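This report concerns only the one structure given below.
Here we show just some of the chains, and they stay where they sit in the whole.
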Amino acid sequence: MKLDYAQMTWGEAGGASDRLAILPLGATEQHGPHLPLTVDTVLATGVARALADRIGAVCLPPITYGDAWNNEAFPGTISLSPETLAAVITDVGRGVERIGHPALITLNGHFGNRGPAAEAAVRLADVGLPVLALDYPGLEDIAARHCDSIPAGNHFFHADEVETSMMFALAPDVVRLDKAAPEYPEFPEDFGTRPMQLREFNESGAFGDPRPATAEKGAAMIAEIVENCLPLIAAFCEENRIGAPAWPR
Amino acid sequence: MKLDYAQMTWGEAGGASDRLAILPLGATEQHGPHLPLTVDTVLATGVARALADRIGAVCLPPITYGDAWNNEAFPGTISLSPETLAAVITDVGRGVERIGHPALITLNGHFGNRGPAAEAAVRLADVGLPVLALDYPGLEDIAARHCDSIPAGNHFFHADEVETSMMFALAPDVVRLDKAAPEYPEFPEDFGTRPMQLREFNESGAFGDPRPATAEKGAAMIAEIVENCLPLIAAFCEENRIGAPAWPR
Amino acid sequence: MKLDYAQMTWGEAGGASDRLAILPLGATEQHGPHLPLTVDTVLATGVARALADRIGAVCLPPITYGDAWNNEAFPGTISLSPETLAAVITDVGRGVERIGHPALITLNGHFGNRGPAAEAAVRLADVGLPVLALDYPGLEDIAARHCDSIPAGNHFFHADEVETSMMFALAPDVVRLDKAAPEYPEFPEDFGTRPMQLREFNESGAFGDPRPATAEKGAAMIAEIVENCLPLIAAFCEENRIGAPAWPR
């Protein structure tokens, strides 16, 4: 039995309520000319499932819309406001607590979700549910080791070799590498200091060069992301006095 | 090309912005001892995709959590509050309008979502986006024609022959018919008049007898639901002066 | 002494705090050419008072504005948003709980109030106040037995023989039967599936034929509605372990 709500019955969910619960946070957002709009959801869900397998946790259904305001100038991007997204995560957290899980891990695949996820984590902590808010820990180093292309910079991994490789590993049918083309946009000097549509300086939606992407690289990167999560989860469980999951080391 | 955000790039989304957009509304909720917690999302998405194919509309990613308050006494049920759910649909609607779609169709697979979907539809109508809020039109008649079991009554189609058949048609791998068992709960006299956990009078989570379910029945019912949507969409488009989609008749 | 806040002092309210409290939910909305804008408030209050008398409950002052969005195209219709209406009912419920009543019954006279009333009922249930949300139970059957006109269909009882008769029974001075005229509007095919102003297909505001209305019919229908409430209240009290009111049978 996979510990995934997409396969579990309510009885199985009840039986697994002493385990950690993992909530993938995705988005609906442009991902260049070669990837579909659901990349962030596919990747966050894939990583969350791999992590759930690894530590014996339960994987919840993903949040499929995120805060992608700065990509709204590209069609196909549909956002929740940060207030709405924080409310969604908070409501899910309350459900997780009601079921009896000792803690929630949010596994986030989209930069714009960080603020709302952190805000929801504080709200849930204030009412007694420990929350660990993970992105892809150590991604910058992982990418440097596995990728052949030069990153676009500014900690951006978007529709590039990293995301394209991970998509090849998780959902190869929807990757159209023949449409992929490199773009190394020049970031404005005041990048990060004002509300800014990325389309102002980015034409294709890709950041970097997706062309060397392979499924092997993607699988390897996902596996390393999962391993990087483990010590964080161990520390989190210890600090919250949650019986550490007995994952194989 | 499928007109599905799970496969479309932003360029394709931009090129399809003159089409209707369909938003599947799912839920995370108990579905008896033989079906997973994601049934409502799987079914709403499956019907929405079939409808999108039929009329040349765009299928958006599903909302994966709904208002399932009255099933919360069963583990595995995780709800959004009605306010949060209405906010989610409203935010998605604003994104749909920004992209330029002439209208939004919500395709709802979970009873508890009706109120919030209707509320969001009014809000969006007030700011200029026509919204058609569909459930599964004509389901009661369709079920009567295709199913062999007696319905549980009270317009309830939950973890029964209907939903199990549709799951067989859409996601057979997660159906465990060997676990299926009939339950015909006795509805309390004041059913529908007070906040009530269904678990008060329902033990297994199933309403009716899922055992005669087959993929063929499911496929046939989905096809009829889709056909039942067509005249509603035609009337909706005419009333809102939206160029009627030229679907094959 | 009538157990009606319109006649009770605070001392009497305190002495009756072990009884059920009934809150009439009205509206301010067009009711055709022959009835005033306050029909829903007058009727809900009248039925609530009759019910309070019958079971020894306390009748609270009515909510005088409801959610009548779909009649706003007719002048004289003034709505609360569903959020505001749910907040009003919730606040009143909290007051009822503070006073010490064991439960609240909302007695609703206007269709558009159902969603907000149900939402408020869940919120109040979550904080410990049992709420029974009644409309006019069994009205369709009652109307069929007492009325001479053909109903307009679609479960619509609005400015018709039913409401006009009940107004004759409760507030005859404001009924102007000479202005009454029948209208059997053709409901659009997509009725109930999108935000829709009733005025799009209804000219006079009446649904059906009010002309055969009489006070006798109205009084009889009110009495039957009240009787239909009794088993629902009995079940509600039993489920919530509220000492069943000892009404005469």
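Each chain gets a letter, A, B and C, in the order it is written, and its residues are counted from 1.
Please note the rule applied: a contact is a pair of C-beta atoms (placed from the backbone, for glycine too) under 8 Å apart; a residue touches a chain by one contact, two chains touch by 3 or more.
Not measured: the values here are computed from a predicted model.
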Complete complex - number of sequence copies, 3 represented: 6
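Just so we're on the same page, only the chains that are shown with their structure count from here on.
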Hypothetical removal of subunit B, resulting connected chain groups: A | C
Distance between the centres, which are taken as Cα means, of subunit B and subunit A, whole angstrom: 26
Averaged-CA centre spacing for the pair subunit C and subunit B, given as whole angstrom: 31
Centre-to-centre distance between subunit C and subunit A (centres being mean Cα positions), rounded to whole Å: 49
Shared interface positions of subunit C, touching two or more other chains: none
Residues of subunit C defined as touching subunit B within the complex: 69, 82-83, 115, 118-119, 121-122, 125, 130-134, 137, 188-190, 193-195, 200, 231-233, 235-236, 239
Subunit A - residues contacting subunit B, complex: 5-14, 17, 28, 30-38, 41, 60-65, 72, 74-81, 83-84, 87-88, 91-92, 95-96, 98-100, 174, 176, 179, 205
